[in-house]
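Here the complex is missing one protein chain, while the rest keep their positions.
To keep things simple, chains are lettered A and B as they appear, and every chain counts its residues starting from 1.
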Amino acid sequence: MGLASEALKNFKGFNLRNLPEVEPLSPGHRACQGCGEVLALRQALKAIGNNVIVVSATGCMEIVTSPYPQTAWRVPWLHVAFENAASVVSGVEAAYKSMNRKKIIDRPDVTFLAYGGDGATADIGLQALSGALERGHNFVYLCLDNEAYMNTGIQRSSSTPFGASTTTSPPGRKSSGQATWKKNVVEIAAAHGAPYVATASPAYPIDLMNKVKKASLVPGPTYIHIYSPCPTGWRCGIEESVEIARLAVLSKVFPLYEVIDGEYYLSRNVAKPKPVSEYFKPQRRFRHLTEAEVRFIQQRIDEEYEKLLQKCRVQDGK
Amino acid sequence: MSKRIGIEVSLAVAETVGLCDVDVVAAYPITPQTHIVEHLSELVADGHLDAEFVPVESEHSAMSACIGSSASGGRTFTSTCSQGYALMSELCYIASALRLPIVMAVANRALSAPINIWNDHSDLMYARDTGWIQLISENGQEAVDMTILAFRIGEDKRVSLPVQVNLDGFTMSHVIEPLTIPDAKEIREFLPPFNPVLRLDPASPVSMGGVGLPEIYTECRKAQDEALRASKPVIQEIFDDFARQFGRHYKLVETYRTEDADTIIVALGSIAQTAMTAIDAMRTRGRKVGIAHIRVFRPFPAAELVEAIGGAKNLVLLDRSTAFAGGEVSGPVALEIKCALFDKGLAPKVGNFLVGLGGRDVTDQNFEEMVERVASAKNGDLPAYEFINVRE
Partner (left out) sequence: MAKETGIQRWKELNPGMAVTCPGNAAELKTGDWRSMRPETDCEKCIKCGQCYILCPDMVYSKNEDGYYVQNYYWCKGCGICARECPVDAIRMVQEVD
C-alpha cells in the first residue's frame, strides 16, 4: 500500500454537523471585504487545528495578518521572504525532527504548514518548493492561488489564466491580456512524487477541509492548490467570491481532484458543465475577450478536462 | 581530553561543529567550502553527529532553512562563500534582524566576474552591513576555536545574533595543520544547550517577521543596532572565559610588535601571519614595524584599534577586496580605520594597498615594499589607495 493510502485508510472527514470550532486565525485581519483567499486560509487552518507551525511567504495573507503590533495568528507563525516558504518550513521541520529525536523537546505530532500565493509558489518560489518536495520533508504546502501578484497591485503571474487582464498583461491594441496558459503546478508537485496532491476551492468547504486534514495526516510532502477569488483583482462584486469559486469548478476551469500515491481521483464530477463564458461574466478581468478567444479557451478547457478524466477514477464521497 | 592531530582545516571545522552538537546543518556546496559540508554529512551518516543534514538546492534555501531551524530553537550551522554568500545575502539581513544565532563558516573567496575560486575578502566585506558578528581566523587552530566561540557568543541571551567564522579559502581551508581539537565534554562545559528566549512552539505561539510600518521600523533598527553594539564587551568576556578553559586567549584586535613601532600594518586574516615573518626580518634591519590584526570585524572595534595603532607615524592598511567607490576614497577596511582615527583627531600618514585579490599571493617582499613606500612618502603624497603587484 502506498504511503498516503496507508495513512488515510481510516480517515473520517468533516461534515456540516461536525465542523471544527477552532479558529487559528483571528478576526480583525485587514483582508479586503469578501477576500476569497483569507476564507480559504481560514478553512484550511480550522481543519488542521492549533498544533501547527505556520510558515508564510510574502503576500496578501502575510501583510493583512501581521501589521505590527498586531497579529491575527493564534498559532506560531514565521514570515521570512517571498520565495522561500518551502525552504523555511524545511528548516523548521528538520529542527523539530532533530530535537524530538535527541529528546530536547517532546512534540512529535506538530503539523508543519507553509503557504504562499501563486507568485510565491509558481514563480519566484518554484525552486524552493521543488527542493522541499524532492527532499521529502513532512509538511503541508498550500498554494493560495488568486491568479496574479495581488498584493503588489495585480501584476501577472505564471498562474494568471489565459486572456486575463492584469497590470502587466493589460489588453490593448496589440495584446489580449495574458498570452500564456496557466502553469500547472499541481502536475509539477505530482511529478515530484509527493504522496498527496490535491486541488480545492473555498466554495466547497467540506471538501477543502477534508483535503487539508488528509494532507496533514500523510507523512512526507503534500501539496494543495487552492483557488482563491480576489474581488479587488478580478474586479467582481465582493459578495460574489464564493459563487465564482463555485463557477470555476462547475465550468471545469478549476477541477477538484486528488493525486494519492500517484493515482488520480476526481473529487466532483461535473456532469452538466457551465460554459466558460458564464464563468467569465462576473469578472471584469475577462471583459475584453472576443468570442473567438472565448471559444479557444473553452476548447482548451474541454481538452484539459478530458485528459484529467482519463487519469482519474471517479470516487464518491472520498 | 583534547586531542592534537594533523588534520585539514575544513575537516577540523566540521569536526568541531559536530562536537558542538548542532541540531541542523543546511548547506549547499561551493568551492572551497565543500570539504566542510562533505565531512559534516559523513559525520551524520556515520552516526557521530545526531543532526538533520538538509542538502538544500541552493544557498538561498540554505539560509532560509537555517532561519526556520533557528527560529524553532535548533542549534543551526551552515557554510558558504563568494557567489553562494551573495545569493543568500538577502536572508542574512533577515537572520540578524530576527535575532537568530545561526553560525556560518565562510571560506573567503573572490566574487565573480570573472569567476575565481581563490581566496580574497570580497565576501567578508559584502557581509559587513548585514548585522552579523564577524570573527576572523588566521590559522587552523583559530578556525576551530572561533567555531566554538561563535555558538557561545551568538546564543548568549545578551547577544542573540548570527555569527560568521571567516577563514581564508584554500590557503586555510585546504591546508593540513597540527591542531588541538577539544573533546565533546570540554565543549559542553563551555557551551550550554541552546535555550532561546522565543521560539516557534504551539504551546506558546509567537508571530515572527511581521510587517514593520514606518511608525516602528526605526525603533527596530535601533534595537538591532544596540544589540550589536552591546555584543562587543560580551565577546571579549567570552574570549576571556575561553582562555580560562582552553588556555588560548583571543582579543578583538591582536597586536604583534606594535609597542614601539613607528609603522604599523593593519590586516585581516591569514596574510597577517605572513606579515609577522616580514616584520621580524625588517626588525632585524632596524625598521620599527609591527602589525595590528583584527579578529572581530563586526562589531568594529574602533576603540581597541585606535589604542593599538594610534601611536604610529605611518600606517600600512591592507584591503583584500575592491568596494568600487570610484577611486577617490580608500578601500573598505581602510575607510573604517581612517574613520576611527578621524573621530579621535588622529591623522598619521596612511597608505592603503589592495592586495591578494582572487588568490594572488602576498609575499614577505610585498610587505617590505609597502612599508618602505609609506615610510618614505611625504605627507599628502600617497593616493587614497593603490593596487600593488599588478601588471600595468
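By definition in this document, a residue touches a chain if its C-beta (ideal position, glycine included) is under 8 Å from a C-beta of that chain, and two chains touch if they have at least 3 such contacts.
Just so we're clear, the structure is a prediction, and the values are computed from it rather than from any experiment.
Touch with the chain that is not drawn comes from one residue among A:A7, A:V38 or A:I53, which is A:V38.
Shown as candidates are B:L40, B:C81 or B:L98; the residue that touches the absent chain is B:L98. The chain that is not drawn here is touched, among residues A:R74, A:K183, A:R268 or A:K311, by A:R74. Even with one chain removed from view, chain B keeps its contact list with that chain: residues 97-100, 160, 197-198, 205-210, 212-213, 215-216, 219-220, 222-223, 226-227. Contact residues of chain A toward the unshown chain are 16, 19, 23, 25-31, 33-36, 38-39, 42-43, 65-75, 202, 205, 237-243.
Heads up, the rule we're going with is that only the chains that are shown with their structure count from here on.
Those residues of chain B lying in contact with chain A across their complex are 23-24, 26, 50-52, 54-58, 60-62, 64-74, 76, 90-91, 94, 98, 193, 200-213, 216. Of all residues in chain A, those touching chain B in their complex are 50-53, 55-56, 62-63, 66-69, 71, 73-81, 83-84, 87-99, 101-102, 104-105, 107, 110, 127-128, 130-131, 134-135.
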